[in-house]
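A selection of the complex's chains, in situ.
First chain written, first letter: the chains are A and B, and each begins at residue 1.
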Amino acid sequence: MIVNCVAYEKGHRLRDIQTHEIENYLGQPDRFVWVALHNPDDKEMAAFQEVFGLHELAVEDALKGDQRPKLEEYGEALFMIMHMITLRDEQLEAGQVAVFAGPGYVLSVRLHPGQGFAMVRRRCEREPKLLRHGPAFVLYALMDAIVDRYFPVVEALQAELESIEDQIFVRGTARRSLERLYQLKRQTMQLKHAAMPLGEAAAHLFGGRVPALCRKTQEYFRDVYDHLHRIEAAVDTIREMAITAIQVNLSMVAIDEGEVHKRLAAWAAIFAVATILAGIWGMNFAHMPELDWRLGYPLALLVMGVACGWLYWRFRRAGWL
Amino acid sequence: MIVNCVAYEKGHRLRDIQTHEIENYLGQPDRFVWVALHNPDDKEMAAFQEVFGLHELAVEDALKGDQRPKLEEYGEALFMIMHMITLRDEQLEAGQVAVFAGPGYVLSVRLHPGQGFAMVRRRCEREPKLLRHGPAFVLYALMDAIVDRYFPVVEALQAELESIEDQIFVRGTARRSLERLYQLKRQTMQLKHAAMPLGEAAAHLFGGRVPALCRKTQEYFRDVYDHLHRIEAAVDTIREMAITAIQVNLSMVAIDEGEVHKRLAAWAAIFAVATILAGIWGMNFAHMPELDWRLGYPLALLVMGVACGWLYWRFRRAGWL
């Protein structure tokens, strides 16, 4: 589906155009066409492939989905794959955005449902001074929008980690914490696999040998690169702390286990003493004088009670109960 | 065994030729010979070694099997070793494919049983426009076919991991999960050792200093490289999650153990109380008035039942039972 197809001149919107008109706007200085597609079919895509001269392999990647983030140069043109990550019902969902940027055109291909880039276009159109930089600026704007959407995801993961940390030293939550930590680790890796290769891609767009198209917008790509670096650092921290938390969780289970054991042992000892005493007075010896005492029975119960009470008090003091 | 020996001109199939005719087709512009061998013996190989001028060490590697994936340059010619990985009965099987590609010829040597490359040849012959690029394109087509066969293997490993993950938080499956995780880790490493060095090899065929033979097919090799990168990323995720799952498994065992312990402790306490009460009324004191009551016995049973029931109810509430 063609979402938008607009021509721009010197950073200002000229007008919405039809696919067949695109040719008229190509190859003219200060002009470029910005097309946005959403889940295009092969035929729609073929039209743009021809008019913009896109490479067959890149087109295939853009349509197929499930690519890893990357930046490829085809002559003067750039081809970038990015992942949009959104958090829905505690699950991370990934969508793919492919951007073709060449002299005079930008073509974005968005797969899967998810938020579009109408906002990005509007913001760009409000700043013609910047949009004048042409296709490279649009590429930056799209990248920046996608990367900005990673931050709430990172923050959600950080919040999840903190919530688990609050639980981890509390008894009886080990199983639940473990499931959440495993899940967290998995999501962290998913986010990392979206951000890290994109960071590598961004690193090619400023500094050393920069493609001609992006030479004037280097500072913007450095800014995106920097954002990705922050995300990576945050993700690494979450990942490392999650690993530590899993280890700590195991230790906590063992410590709790030990405490249960001590408690159990203490009660077993108390019961055992009572059992032995009852056993002794249940023996059938002919000559057991205390059996004939009038107060023998209550005394026996008292002795048992005192013995158990004394043990209880000792174990309490030792912290076993 | 010689599977095929065909001459091509400008990307079109000329005809099947005999080994001794090969010389006539070498050194002619726009022509090349594509030979496919399967488990060749030393003599067959020697013939091709001579006509194509292959290096002794490379020929040895191609025949011996058990090499690691690699790319070697011998003058203008390229020599590549690849691993074919197939999943049979939950086990990974590895076959070796060696490809010699030089000006005017491609020679593929496949060892061990397994799927051949007839499909690859047919697909190439359907696109003479691409096959015109000559031996480099054939090398790409073979590489692409082999790498494409890695994907179902990766998917099978991912499915196995997911199936283990579903089990891991279920009680009583720890032993089986552990065996499967160990097996999974081992297979992951096998796949990694096939994909990673091949990725390094592919990286030499585009970008910087590219062998003359492959200069016009760089974009295709970049595509293969990209596929290998995706496989590596997937394999790394599986590997890291498998390690985490092994740790989680241990924690789950400990947690389950703790629960069994609590259950055990609770029942032991209940039984102990009943035992003590029976012991007390089994004592032989002369003066134990309740022993002479008419309802003494049923009352005693009632007291024991109530005591046990009360403990049961408390342990239940505490989650120990």
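In the analysis below, contacts are C-beta pairs under 8 Å (C-beta built on N, C-alpha and C of every residue); 3 or more make two chains touch, one makes a residue touch a chain.
Owing to the predicted nature of the structure, the values given are computational and were not obtained by experimental measurement.
Colleague: Out of the whole homomeric complex, 2 chains are present here; how many copies are there altogether?
Modeller: Whole-complex copy count for this file comes out at 5.
Please note the rule applied: only the chains that are shown with their structure count from here on.
Colleague: Quick check: superposing chain A onto chain B on C-alpha atoms, how many degrees is the rotation, to the nearest 5?
Modeller: 70
Colleague: What's the distance between the Cα centroids of chain A and chain B, rounded to whole Å?
Modeller: Measuring from centre to centre gives 25 Å for this pair.
Colleague: Across the complex, what residues on chain B touch chain A?
Modeller: Contacts found on chain B: 165, 168-169, 219-220, 222-223, 226, 229-230, 233, 237, 240-241, 244-245, 247-248, 250-252, 254-255, 257-258, 261-262, 265, 268-269, 272-273, 275-276, 279-280, 282-288, 319.
Colleague: Taking the touch rule as given, give the residues of chain A at its contact with chain B in the complex, in rising order.
Modeller: Touch list, chain A to chain B: 55, 57, 67-68, 70, 72, 74, 172, 174-175, 178-179, 181-182, 185-186, 189, 193, 243, 246-247, 249-250, 253-254, 256-257, 260-261, 263-264, 267-268, 271, 274-275, 278-279, 281-284, 288, 290-297, 300-301, 304.
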